[in-house]
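Beneath this line is the structure, given in structure tokens, with notes to follow.
A single protein chain has been omitted from the complex, and every remaining protein chain is retained in its original position.
Residue numbering begins at 1 within each chain, and the chains themselves are lettered A, B and C in the order written.
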Amino acid sequence: MVKVLILGQGYVASTFVAGLEKLRKGEIEPYGVPLARELPIDFKDIKIVGSYDVDRAKIGKKLSEVVKQYWNDVDSLTSDPEIRKGVHLGSVRNLPIEAEGLEDSMTLKEAVDTLVKEWTELDPDVIVNTCTTEAFIPFGNKEDLLKAIENNDKERLTATQVYAYAAALYANKRGGAAFVNVIPTFIANDPAFVELAKENSLVVFGDDGATGATPFTADVLSHLAQRNRYVKDVAQFNIGGNMDFLALTDDGKNKSKEFTKSSIVKDILGYDAPHYIKPTGYLEPLGDKKFIAIHIEYVSFNGATDELMINGRINDSPALGGLLVDLVRLGKIALDRKEFGTVYPVNAFYMKNPGPAEEKNIPRIIAYEKMRIWAGLKPKWL
Amino acid sequence: MVKVLILGQGYVASTFVAGLEKLRKGEIEPYGVPLARELPIDFKDIKIVGSYDVDRAKIGKKLSEVVKQYWNDVDSLTSDPEIRKGVHLGSVRNLPIEAEGLEDSMTLKEAVDTLVKEWTELDPDVIVNTCTTEAFIPFGNKEDLLKAIENNDKERLTATQVYAYAAALYANKRGGAAFVNVIPTFIANDPAFVELAKENSLVVFGDDGATGATPFTADVLSHLAQRNRYVKDVAQFNIGGNMDFLALTDDGKNKSKEFTKSSIVKDILGYDAPHYIKPTGYLEPLGDKKFIAIHIEYVSFNGATDELMINGRINDSPALGGLLVDLVRLGKIALDRKEFGTVYPVNAFYMKNPGPAEEKNIPRIIAYEKMRIWAGLKPKWL
Amino acid sequence: MVKVLILGQGYVASTFVAGLEKLRKGEIEPYGVPLARELPIDFKDIKIVGSYDVDRAKIGKKLSEVVKQYWNDVDSLTSDPEIRKGVHLGSVRNLPIEAEGLEDSMTLKEAVDTLVKEWTELDPDVIVNTCTTEAFIPFGNKEDLLKAIENNDKERLTATQVYAYAAALYANKRGGAAFVNVIPTFIANDPAFVELAKENSLVVFGDDGATGATPFTADVLSHLAQRNRYVKDVAQFNIGGNMDFLALTDDGKNKSKEFTKSSIVKDILGYDAPHYIKPTGYLEPLGDKKFIAIHIEYVSFNGATDELMINGRINDSPALGGLLVDLVRLGKIALDRKEFGTVYPVNAFYMKNPGPAEEKNIPRIIAYEKMRIWAGLKPKWL
Partner (left out) sequence: MVKVLILGQGYVASTFVAGLEKLRKGEIEPYGVPLARELPIDFKDIKIVGSYDVDRAKIGKKLSEVVKQYWNDVDSLTSDPEIRKGVHLGSVRNLPIEAEGLEDSMTLKEAVDTLVKEWTELDPDVIVNTCTTEAFIPFGNKEDLLKAIENNDKERLTATQVYAYAAALYANKRGGAAFVNVIPTFIANDPAFVELAKENSLVVFGDDGATGATPFTADVLSHLAQRNRYVKDVAQFNIGGNMDFLALTDDGKNKSKEFTKSSIVKDILGYDAPHYIKPTGYLEPLGDKKFIAIHIEYVSFNGATDELMINGRINDSPALGGLLVDLVRLGKIALDRKEFGTVYPVNAFYMKNPGPAEEKNIPRIIAYEKMRIWAGLKPKWL
């Protein structure tokens, strides 16, 4: 059994819940779930024990009501908690959402205490953070983080940073928990949080779930790198119509995303080929199915120049939702093994920007095999 | 030092020679050569000792004259043998070439004897087969092969099969040699030839050099497989304007190619997703730079269907030419180690249809690491 | 009121019937119908009075039952005739269909008499031919056509040719009718049929409905031609999973299609740029939504070479079904005006290979304006 608590009940989390319910009922195949039925934990053993949001229109509703806004083929949920109020700290500032957070009526310290208290009741093993993309500054050291909480510094802290801090306190109190961060904010990449996690019996996976064009580009670059082709330039565009793309029209948030996307180039190629890799635009009718365009130019043998042009239509939320089905189970496994701090073999496959900070991106197929080995499974091709 | 003999002095072999000369002179970087400067054998230590063709317009010319027809930036060659007459056996039947082969004036057995005699003089370590694509039937067992040679059965045998047979006799006589087959005809995949190779101290690499859309498609399918996405269908088109695409307008030759291209789908995915993967057409103005188009549809989490559309402009001959720079050096290494028969770790990375017959395609990135280990190099990411 | 009779109740005709019914009921907008509500004939005034097929599984069924196999959102039809038995003449030979035709039990002359007799009862204004693509040889002169019918030459004649001949006799008897041929068989391009049509008060529109990649390629080439860019080469691939793509795996049928597709290059550019434009493959899971890939290289100013790569996912049957909503109305208008023979201004916009034989393809936007003028409408941009 894995008890899961969700932070940010948007498109991704709702797709996770909807798909999980259908998996439980045997209505769909586990496509898009990398480890499918290979793990010792069955889909039926994943239970949603709580969910938080900051959208006034969601808070207080049953989880099933919110999920139905995204997937109207979901009638009822095996476990159907009420959406509770989280913290926002300006993370939804450019979105058409009326936001309401614990911090509106109390200090951050009090908000953290409230969260820890509620979580202790709900007793999750794994806390999943699927907030909207934030503009953030990493802390680097634990002291600055603690000071910011102490000083109630609402300008300095993001929702994710507060949640991760609360998760550490909760883990300490409970004797262990896992925090899965699939948004760009540095948690597994911030030494402050990794240290905090180690000290407080928290497992941290992160950062930024590896979906969409970026891991694909990484694999294409690996393909070129292993043939020693010299990449002249890489351009990658994305455009979509969901709330996350709308969020990214905010410059600060866009920067957060650009960073995690761009790091793959140097990590994989070994040199920083000129590139333009950014979340690019919002176009409402595209909905959750984004359009991606990638252009790569490279030099082959004897000075020849080749070109690749890749287009895709990719459902954004299902891609990440499927990974979550693995991540919550792997979180429980790490927790049972007491691998506190962050777990690179998991991050390397599932995250765009795998923590800890000193580690790099490696080709996903290699990462996949290493992750399988970590998870106690036989490698597939190695 | 690696002494190399070429069979089929067309676009690929001429690009190999041209690029190698520029590498020797330090005029280009070794892009497109996967192992670049990592192997213990320097580019300067590769020497072309002989070259064969069946085009009347090439036989008797200096190698440099023929190379210049393809790459006019090559002025002179460090080693510049004369093109000798090989065997054709109808392999150029649909091409605008006036063909002339040893078998026009003697039996196949006599032709083989002639080749072995000449090769013994030229003393190559590695024989590279870059003939045009042939329509062929594998032998399966050695006896039928020997009988076909004995019976002078010109309908049954292809040029490549005769060359590989001659290579075995040559290796036996010399005490070791390597035969690198980068065209689709089964050599490393034909148990008849693998057995023959083992018995006669011949190393065989093959079959069909892994360039172009197919290894790329393989890596894209690996990318999907490792995320457990269900591939609904795969379409892959190629069109080019070089002699190889012209050759493929012949139905029998096309079938040879279709086989090696299609095998990747089941090998990588584990199920035979519906696919249309064929060499498709000839369009003269495209020249050696082919156009490829790939379309893949797959099911992601929660029943979502995604699509990828990949286009490329890829220089055909340089892609294979660059691999040859590695393959002749690896051939020498295998020869020195006396690994007679075929060498799967090399084939798995460098060949579209890696022999022996019982082995399968694996993701190229995995194959790359295994090949490195075989070659005595450190894996890059493993 | 336009009374319509259908020949070949497959995907296209069923989409036409389904969409028309929804238009009648106001359930959909007339998207994909070029002249939408601009013509004096309302959608409600189009009545399906008869339908023919040669699939044993369809003959004798209600039209609605057959339509439902393709579009299960159609419950009932305003007009719901029974499917009658037509002629096949080997047109479905490579398809998984158990075929049954009038000619199986009578001579072609008797079959024609039967059709004319039935049609006279059903009294259609417009007969629409949506048979599967056939391998055919045009007649060129009327005498040979009449002789083939007389001689019961089932090898020489195709279903479409027999239908068109019957339509002429029917028109003669009735004092006027229209025959709309949206498949590649030459009718409007065969002087034999155009002469026959003129003599018998038949309007003929044809040949091969202008849908899919070909008219799009035509407009792209017009775009280049008007800027005097020199087209070096054009490649166009199509792959789909409907019955028409399966039919095209037959070589003879493929040739019919290739002809009408390729003619656009010279017609639009004024020179025959090297091209590879063919229906390419069948891939069942793609269904009715084909994948197209187009590659065009051209020379711009000062010797620069540019490239376009165009991919599309296009619903095949709706594209043609929408055109039929116009064509049956325009057929009635031509009939009322007694414009017997063929009508180039209609063909030039709606057909891939606009008849009569001596006429050429012109840019579609120009053809559109000329067609509007012919139809009595104001040009849109002229």
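Criterion: a residue touches a chain if its C-beta (ideal position, glycine included) is under 8 Å from a C-beta of that chain, and two chains touch if they have at least 3 such contacts.
Computed from a predicted structure; not experimentally measured.
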Sort by label and list the shown chains the missing chain touches.
-> A, C
Specify the residue from the set A:E27, A:E143 or A:D233 that touches the hidden chain.
-> A:D233
Which residue of C:L122, C:L146 or C:I365 touches the chain not shown here | C:I365
Hey, which of A:I28, A:L122 or A:A293 is the one touching the hidden chain?
-> A:A293
What residues on subunit A make contact with the chain left out of this view?
-> 232-233, 235, 237, 239, 274-276, 278, 280-286, 291, 293, 295, 297, 307, 309, 311, 313
Interface with the unshown chain - residue positions in subunit C | 15, 18-19, 22, 28-36, 71, 215-216, 219-220, 222-223, 226-230, 289, 298-315, 318-319, 321-322, 325, 362-366, 368-369, 380-382
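The criterion applied here is as follows: only the chains that are shown with their structure count from here on.
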Could you classify the connectivity of these chains, where an edge means two chains touch, as line, ring, star, complete or other?
-> line
Taking each chain's centre as the mean of its CA atoms, how far is subunit B from subunit C in angstrom?
-> 46
Could you grab the centroid distance between subunit A and subunit C? Build each centroid from C-alpha atoms only and quote it in angstrom.
-> 51
Specify, in ascending order, the residues of subunit C that touch 2 or more different other chains.
-> 309, 311
